[in-house]
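Coming up: chain A.
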Amino acid sequence: MATLTTAIERAGIPAVVVTALPTIAAMAGANRIVRGIAVAHPTGDPGRPPGEELIFRRRLVERALELLATPVSAPTVWEV
Partner candidate 1 sequence: MPSVGHTSTGEDLDVATFVVRDVMEGPETRWDHGRLLIDLSAVEVLSAGSSPGVLRVQAEIVRPGQPVRLVNVLDAVDPVVKKNAPQTTFPGALGELAVAGAGVSNRLDGVAVVSLADFRATHDVEALACSPDGEGVIDMAGPGAYLSPWSATVNLALTFECDPDASLADADRSIRAITLRAARDLAAATVEAMPVAVESFALHPADDSLPAVCVILQVAAEGPLSDTFFYGRSVEGILPTLIDPREVLDGALTSGQYDWAGSRNPTAFYQRSVLLRELLDRHGRDLRFAGVILALGYLPSAREKERSALLAARLAKRIGAEAAVLTTFQTGNSHTDTVLTAQACARLGVATVVLFAETDAGLTDWAPETDCVVSTGNEEELVPEWRPARVLGGEMTYSGRSAMVAGRLPVAEYLGAVSQMGDMRLRAVTW
Partner candidate 2 sequence: MKVVHYLNQFFAGRGAEGAAGLAPERIAGAVGPGRGLGLDVAVTLVCGDDFFGEHETEALPQLLAWLEEEAADVLVCGPSFGSGRYGYACGTLAREAVRRGIPAVCGMHPESPGVPAAAGAAYVVPTDERVTGMRDALPRMAALARKLGARALIGAPDAEGYLPRGLRHNVLDERPAAVRAVDLVLAKLAGTVTSEAAAPPERIPPPPPIADPAGVRLALVTESGLVPAGNPDRLESNRARTWLEYPLQGVTAFAPGAYESAHGGYDVRAANADPNRLVPLDAVRALESEGRIGGLHETLYTTTGNSTPVAVAAGFGAEIAQRLHDAAVQAVILTGT
């Protein structure tokens, strides 16, 4: 996934990776990373009731957008 991200960033487009394995992504070259919930469901949390889950997912996307709007100089991992 970091390989895809690197290619996109090489084209000058900022990309944020959402993954439950941020260390791997950082090591492989991703610069903006938001920690996902789990490998099997990075942007979801089946443990929450459905209404809550969407609210949580919105927050995750908002964090991703914030990170896209933030200058970084090295791999940066944010939590939701």
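The candidates came about this way: all candidates are chains of the complex that A comes from, given by their letters.
One rule holds in what follows: a contact is a pair of C-beta atoms (placed from the backbone, for glycine too) under 8 Å apart; a residue touches a chain by one contact, two chains touch by 3 or more; residues count from 1.
Computed from a predicted structure; not experimentally measured.
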item	value
Candidate number, among 1 or 2, whose chain touches chain A in this complex	2
Contact footprint of candidate 2 on chain A as seen in their complex	1, 3-21, 23-25, 27-29, 31-32, 36-46, 53-54, 57-58, 60-62, 64-66, 68-74
